[in-house]
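A single protein chain has been omitted from the complex, and every remaining protein chain is retained in its original position.
Chains here go by letter, A, B and C, matching the order in which they are written, and residues are numbered from 1 within each.
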């Protein structure tokens, strides 16, 4: 019951994402608004096991809404996968008189949280914080919109030099299992081709498509490759293959890497993180646990962790068609 | 019927918005994809009346997806409000053997297009291009997301100097009738107060709220003001009023102005514009006319112009609550 | 003598400028490097009078090199202009066992510091921190390069919308006495005309020049106006005058305002601030006082305060010629 909640903990876990700070801020200030105490836990589930706690007031989170990363830091914890680890975590929560917890992270975080809830009947709600947008039940995850802008701005720069030299660039972006970043950023950057894990283009189709686009008068070419794509996984090998079968361009490779995880969050991510953070405390005060706070058609929703982590990613076929059409 | 369409015109009208170029590009390339000819009309409805046309191929729109503004230029046309003006427009379309038209703009544009359709039974579909997000039936308009990022980045800069000097800044943003930009950018920028046309805060409540936030330990303050807000309309007068009733801060005013209309579009706006542009040609080929192509819960929708221009703007009360909570 | 210095204070004073944090960081870390203690003084000379001090170690200044503003805050102090105020300041320094001080600010700061040195024979060196680049003896001041980029990026956005609508924009930029920002940002933004305090263009010459440039085929026009320019001071009046005498464009006004003071510093400003901060401690350890650390032809120089504040700004006639030529 909500009236028993007096002190709420918050942590960030898994890969960091822009907007996590905005989410923490919203949780902390929503606690203050509802006269709850708020405890920040450093370094995610590992810090929970080690009792790395700090009391946070509304002024503790000033001037962080615009900052990338997470000031509570994040970590992956092997120890939390053990019963002993989780018991330590529970003991720290009890000792600190913490009644409920908000965890910000991805499916690994929600999976761990769910086990913990089942073992200790401890109220936890989750916020989807990951640039990959691979969580079920929410239209957007915190950090995804910012990552798209980062990728598009980077490819805009690469396009400048590609155009100047009539080159073909393979640009690797994040996405081991999900092609959302590649597909959306590819359309946004005006890429000629987009390779994603969910679809297998085949090298030959790629080559003939690139030849066709060269013939149609294009002087440079950008191929966006999700890191988990079948033929793009080995991006240097793919570059060699293209060099062998396509004389038309000089071929270059750029791996965007970790710049995609950082940067000041976009307005959308800041607002989303703020809404979800407020929604997390609302849910806890409603007596909820084991749910992720998400957004669906611009409304806050509560999604059971089981559903959120289902996660077979379905790519929007409409977007693939848009990519094909707008790159003619 | 769709099979009669061989040549499609495209124009941008009303205030320009980032992403209009991406929308034009998508229309042009979608025409090429469907083996239709595409004619660009310069300077909106006025250029239509004057027959300022140019044939556009897929290469005509290269390297514009990342550019603000509209390379077809835009204008407001008094002449199009007259029967004579519209007759001239129709004659030019007929002479140029144009069978259908895509207009990119706001409610004024759709209103004019609707009259034209009724008079001449000419197939027109519309795309919502305006930073104000004040069109009914679409979750987002082209340019809105970019404008939010521009505003938030500007206020981030102002916050730097506000913090350094313990100042209060009134920041005026666009929004004559709609508070969407003010409310979302205000939340995203961590504003202490947000004044919007849809709600009347009252000067006294503003003053007492600012006093309270100062007492809670804040050392600077940002008040985001939509240009159409009741007490914010006269922003210099409001600044004087605050100076008179609030000793705690030095008060400064910044009017963001037209920087909000420009800039390279965000990834979201580029993808949105690309999808809507493709959707426009799809609709014309389906024999549609008098509809706006919009987005609703991430799906392309067709909205009759009559409905799109209804436009009493409803502000999301949930967002107002989030603004209140996250600024404590 | 240098060997008597054990504890150094640092403060920022006057208008804030991007890169001040980088300068503080360099001072603090240079102290650590030389085994000196470092004391941060909040709110400039006023905080000095009030004894608002904090000991700063190398980790106190982590993650601030990329932040606009000054975390030590800044203020203008009337009290420091009085003998009593300065006496209080001196007493605080003595009580806190501070042996020397680095002040970061503009000519007002240096003037105050000079009086203080003369009264108390207390070692002070200064760093030029102001976006106005109006300090004698240094090629660049901290914050100037960033402000130029901010202005140019803002005008790029305005150009997008100016082009789309065939408009003329008057854009007011900072510079009450110095036209450096207007002139350089004007060239960088490709402005058609630039109005600066150092030169009096006259309204008629402006009008005829704008007419000529319209005739040469330009479809929009940007006039950059330094706030201290003779005819640009009253920018709304100037806009009206242009409207009356020039039919060719719709005329709009944008005042960039305080966004020019904020923002993440450019690489140049960060490196400059780092070099000057290191140079400040070097100078104090060399037994210097009453000098500003500046940069001249990429070398660190020491400039007596008297010389630094001379400051009749000489505009580079070569730049005016470049502006004229590149805007044909």
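In this text, a contact is a pair of C-beta atoms (placed from the backbone, for glycine too) under 8 Å apart; a residue touches a chain by one contact, two chains touch by 3 or more.
As the structure is a computational prediction, the values presented were derived from the model and not from experiment.
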(message) Among A:7, A:73, A:88 or A:203, which one touches the chain that has been omitted from the display?
(response) A:73
(message) In the whole complex, not just what's shown, which of C:5, C:26 or C:308 touches the removed chain?
(response) C:26
(request) List the residues of chain C that touch the chain left out of this view. (result) 25-26, 29-30, 32-33, 58-59, 62-63, 65-66, 139, 145, 148-149, 151-153, 156, 159, 163, 184-185, 187-190, 216-218, 264, 266-268, 270-271, 274-275, 277-278, 296-300, 316, 318-319, 321-322, 324-328
(message) Considering the whole complex, not just the chains shown, which residues of chain A touch the missing one?
(response) 12, 16, 18, 20, 43, 67-70, 73-75, 150, 154, 156-166, 169, 219, 252-259, 261-263
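Rule of thumb we're sticking to: only the chains that are shown with their structure count from here on.
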(request) Please work out the Cα centroid separation of chain A and chain B, and write it as a whole number of Å. (result) 28
(message) For chain A, give me the residues that contact two or more of the other chains.
(response) none
